[in-house]
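Please read through the structure below; I'll follow up with questions.
A single protein chain has been omitted from the complex, and every remaining protein chain is retained in its original position.
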């Protein structure tokens, strides 16, 4: 059957009647009650044990992205929680589907850009200038820069980069985003915010998280934030209010023919 | 506009240009780098600070539910990760949609049952016997009991309940599920497994998590587990293998007319 | 492998290099350009060819449920379309997740109730009175009755039931919902709307659609409606307006500490 295909293998979990191992570690004897969520999460997707500093950084990222009020993601989750209260998982799914290219999904673009600049054969600055020129020509924001609210600086970014320094994790990518910021400000002739997704992209590079999986960390964080929104929706529903308001403000008038 | 509706309010997050508060706590000054994910998650959906023991219990629950191999949830996430690799959030959403009534969603049934028994005016045992009789008449499993693999005991459940004892959190619900187990075994005439969702239901009751939101914790944990599945799918894809295998084994023969 | 399991089989589609058959019918020779969407949809989930009248009824149901303005489902889809414009399928998914117990998902409750009444050994009226009494005691709406806007009558329901009569499909379930309406009004002492989901439940019973799959028809119809919402969101975006409005109206004030 399916002879021509090399057989893939999954190594995340093995088990029998009496024990369950995650990446070879005994779940019951060595994880439950002994390791926190963040450490086990890191072990599973990175396939190695994190250092204490890496756990702190991953915690910091997860905490940073969890919540920012009635975002499109939170509104979506509340609409579905109210429509299908028996299926809480559907409400969370509806919310995390918004972790796309516009908002937190930009983390991977920031990480990819930093990797490109750090590895550029022509040197960081030359490549940075070329990349910035390209984004400016397309009238697009450079990934990791700019924020509609948090100006001139995003307090989260400053804190996250400082935390990396404190933990001794601030290497070439943390330096890189600061250098990129300097170059960008010079070319733009004004100061542009290093936004939270930019700083997080740099931190994820420092702890070797592949950009292709970066968005998953944002999704987990947002899923956690949405649980609180759904709880609030259960206790003090906002769905009907938003629905009525949207219909009232945005609907074309009804002309009975 | 919408005058007749009492205006709801959201209290999860407030912000201005310079600061962001979660439940009144400054995200940048007091959370990032100082509180872990699990603590902030608890604060947001419970609207209070957890004790250290409560953080340990929530971590233990999140770690327990994260991963159990190529479950339907993991298969679903991998199918979508392979079909829409540019939308990682969609793959996680497709996976968590499986946290329904059949598998981990049973946590809330277990929690609701324990609350019903503990609060029963006629006493725990009398109500337990009546409830068990009803489930047996309907040929259904009592919520929190039975497992197709982990028999006679689910090692996760034993560990979780012991952890609650160690932490001094083993109160009437942890006692309750053990008592219910004794009563059920007596009536059934054989030993039935206390499964992981049963034990988790008891622990969530001990830390006052409302059953209506219990499923959300399972969803967050599974979302984290799925990130590792998607990473593995990126590196060693299983989608095509499972697809070919399913088609080969399950499709009716093609009769060209 | 998996010896103990009876092997399931899928009969929806078979194919080889040169042809594809759906339920045994040649897709290319006998369906494309010859059968409409509604007929093929019916054939696939019902495993039989529909009559022309049945196609008309299924079309009528699909048309009825497609669109009702900025519903929670539409708002959810627009939020996600705006957040992840590159993943249109995610926006539709986020919208259809709202087809739950509160709104259109009630079709199956209506269908199940009509089947229960029609088959009741004690007679339709006696069972109807008992069921109504139970719903009234629980202060719940009888499935298929009541509407917050369309009063005293829902014009869609009147039209759908009349259409069934015109097509010669108005049998015991269409008669049943009218009889149930009479009994309910008598007991309630006032006229209650037969809502669209009630009428659709009756029509689906007349064409033998199992209640367990009824919600699927609503989902397909809403998915189609959401495509138009997403198109409108692309051309005249409402996401930011709703987001700003919700934040402005519902957020607790920010107190910089």
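By letter and in written order, the chains are A, B and C; residue numbering begins at 1 in each of them.
One rule holds for everything that comes next: a residue touches a chain if its C-beta (ideal position, glycine included) is under 8 Å from a C-beta of that chain, and two chains touch if they have at least 3 such contacts.
All values derive from a computational prediction rather than experimental measurement.
Undergrad: Can you list the shown chains that the absent chain is in touch with?
TA: A, B, C
Undergrad: Under the stated touch rule, tell me which residues of chain A contact the chain that is not displayed.
TA: For chain A, the residues touching the absent chain are 7-11, 13-16, 18-19, 21, 24, 26, 84, 86-87, 89-90, 93, 249-257.
Undergrad: Pick out the residues on chain B that sit against the missing chain.
TA: 69-73, 75-76, 79-80, 82-87, 90-91, 93-94, 97-103, 105, 238-239, 241-243, 245-247, 249-251
Undergrad: Extract the touching residues of chain C with respect to the undisplayed chain.
TA: Residues of chain C in touch with the missing chain: 1-2, 5, 7-15, 17-20, 22, 27-28, 31-33, 35-38, 40-41, 44-45, 56, 58-60, 62-64, 66-70, 87-90, 92-94, 96-100, 105, 149-151, 155-156, 158-160, 163, 166, 210, 212-213, 215-217, 219-221, 223-232, 234, 236-238, 240-241, 244-245, 248-249.
The criterion applied here is as follows: only the chains that are shown with their structure count from here on.
Undergrad: Over half of interface residue numbers shared between chain B and chain C means same, under half means different, so which is it?
TA: Same: most residue numbers at the chain B-chain C interface appear in both copies.
Undergrad: Taking each chain's centre as the mean of its CA atoms, how far is chain A from chain C in angstrom?
TA: Computed value for the inter-centroid distance: 36 Å.
Undergrad: Centroid of chain A to centroid of chain B, CA atoms only: how many Å?
TA: Roughly 22 Å separates the two chain centres.
Undergrad: Cα centroid separation between chain B and chain C, in whole Å?
TA: So the centroids are 30 Å from each other.
Undergrad: Among the residues of chain B, which are close enough to touch at least two other chains?
TA: 7-11, 13-15, 18-19, 87, 89-90, 93, 249
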